[in-house]
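Right, one structure below, let's go through it.
Just one protein chain is left out here, and the rest sit where they should.
By written order: A and B. Residues from 1 in each chain.
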Amino acid sequence: MSVRMPQSNNVVIQSLTQIGSCGLFLLTLLGAIPRSLRYFRETLRQIWFVGAMSLTIIMVCGLFIGMVLMLQLYHVLSIFGGTSASGLVVALSVYRELGPVVTALLFAGRAGTSITAEIGLMRATDQIDAMEMMAVDPIAYVATPRFLAGLIAMPLLCCVFSAMAIFGGHLVGVSWLGIDNGTFWSNMTAVIDVHTDIVNGVLLKSLVFGAVVSLIAVFQGFTTPPTSEGVAYATTRTVVASSIAILALDFVLTAFFM
Amino acid sequence: MTDPVRTTPDDSTLVRIRGLTTVLNGKTIFDKLDMDIPRGKITAIMGPSGTGKTTLLKHITGQMNADAGTIHVGERNVATLSREELYKLREGIGYLFQNSALLTDFDVFENVAFPLRQHTRLPEVLIRDLVLLKLQAVGLRGAARLTPNELSGGMARRVALARAIVFDPMLILYDEPFVGLDPVALNQVLKLIRTLNQTLGITSVLVAHELEAIKQIAEHVFLIANGKVVAQGDPKTIANDGSAWTRQFFGGEADGPVPFQYPASDYAQELGFAGAKT
Partner (left out) sequence: MSQPRSSYAVGTGLFIVLGFAALAYLATQTSSVANIHQGDSYTVDTTFTNIGQLKERAPVKIAGVRVGQVQSISLMAGHDVAEVKLSIDKSFDKIPQDSVATIFTSGLLGDQYVGIQYGSAGKFVAADGKLARTKSTQPLEEMLGKFFGAGGVADNIGGTYAVEASFTNVGTLSAGAPVKMAGVAIGSVQSVQADPVKLNARVVLAIDKRYNEIPDDSAAAVFTSGLIGTQYVAIQPGGSPDVLKNGDEMILTQSAMQLEDLIGKFMVNGSSSDKKDAGNGK
């Protein structure tokens, strides 16, 4: 099953065509959710692939982001004698921006590309057609489970990332630079709000990013010409389009929800 | 499960194609093509490359819709079926892809078990027995736990065949089943196709170029060219009917009704000699 796209030489019209067919593809995906419920195990398996398999990179990156943030902030804030607030600033910047955005970028690079390449290769080797022939709807069996898996895995990955960043910040700030443990936490708890920072920041943003990245990845996989150049090109495009979409949506979400 | 393909056993024609017309990218693939594929026999469809033989198979399974004309499989008009009815129809059709199209996520066993798991709620023991039965039929029971990329081309095609027959379909479509096989693997596949047809009575449709192989097993041959059936009949008569098409195709001549040259402007003129004259 392939999604056919009209071709045009105009870059603007091409981009609009892409966005338009991507939107229509989203509707197809959502429409296939009831049918894909019977492939629940497949969704679980995809959560394993896109989520659990990304854990290592997410945890390592989260740790280092927290550590480097704390190191930078400590030196800047020490000019004003406000080093005790550095834990708070680490938490705020991770929850509101860095956590969702960096997790989503890593997710696009790690899981998005593999989704696109996998689906592209499945089309190149007729596996998608074979499913059609075995009376298995490829949208419900291949596309929707991967989309849902991205949707579910992203917020969880973002939570793990943020927790690791806080841990990294604590490691550098408290164990190394000597900020008081209680001060570190008390400043944080005094300002961080569950609704604004964790629900609207970590959860909402990462949910939207997860949906966008996995939609783009699945869409590129299904629309790419089923050849090796087509797959390579689509993989690159997944990363580029996802990154642009993530940063643009980040601005929109920040403007509307914070 | 009512199988639309099995509803009219008395009718000798399983697939009836009338007035099929398809235009792809401005090129006419089929031009009012008529074809009757007999039930219970091995039918071969031959023709020059690019005549749309694979497209024809896709029309029969409803993966692609024609611009005009009707295709009836049994009593069902493929083009008018809803998605559910189409999927119901496809459960009764096996399809062997040119490159096997095994699912790379699963091992051989799970590939063959895939249609069973998707469409039935059979207990695991029964699935196991059914799958091993089909794998035994293609001689690959011992390879059940290999992954698709550990298989040779011939083995992969046999696994794909086991998968295609796991539901005991009434119709199997083979898309170029002999391409890229060594003589041993080719004979194995040939034997399997014949056995399946003879023992289970499965109607088989082959798209292939291998003359010798087709002469061995096909009971009916269609020769397609320029969007039409140019010759049909049993392989021996058709090879000797003396028309230009069959002479070129079965005799293997380079030039004939199928031109050696791709359509082009006048050769001399393009090289500039025509201009030099004036």
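Just so it is clear, contacts are C-beta pairs under 8 Å (C-beta built on N, C-alpha and C of every residue); 3 or more make two chains touch, one makes a residue touch a chain.
Values in this document were obtained by computation on a predicted structure and should not be read as measured data.
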Consider the whole complex, including the chain that is not shown, and state which of A:Cys22, A:Leu106, A:Ile128 or A:Val160 touches that chain. A:Val160
For chain A, which residues touch the unseen chain? 41, 44-45, 47-48, 51-52, 55, 80-85, 88, 91, 95, 152-153, 155-157, 159-160, 162-163, 166, 180-183, 185-194, 197-198, 202-203
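The rule is short, and it goes like this: only the chains that are shown with their structure count from here on.
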In their shared complex, chain B is touched by residues of chain A numbered 121-122, 125-127, 129-137, 141
Taking the touch rule as given, give the residues of chain B at its contact with chain A in the complex, in rising order. 61, 63, 83, 86-88, 90-91, 93, 95, 97-99, 101-104, 114-115, 118-119, 163
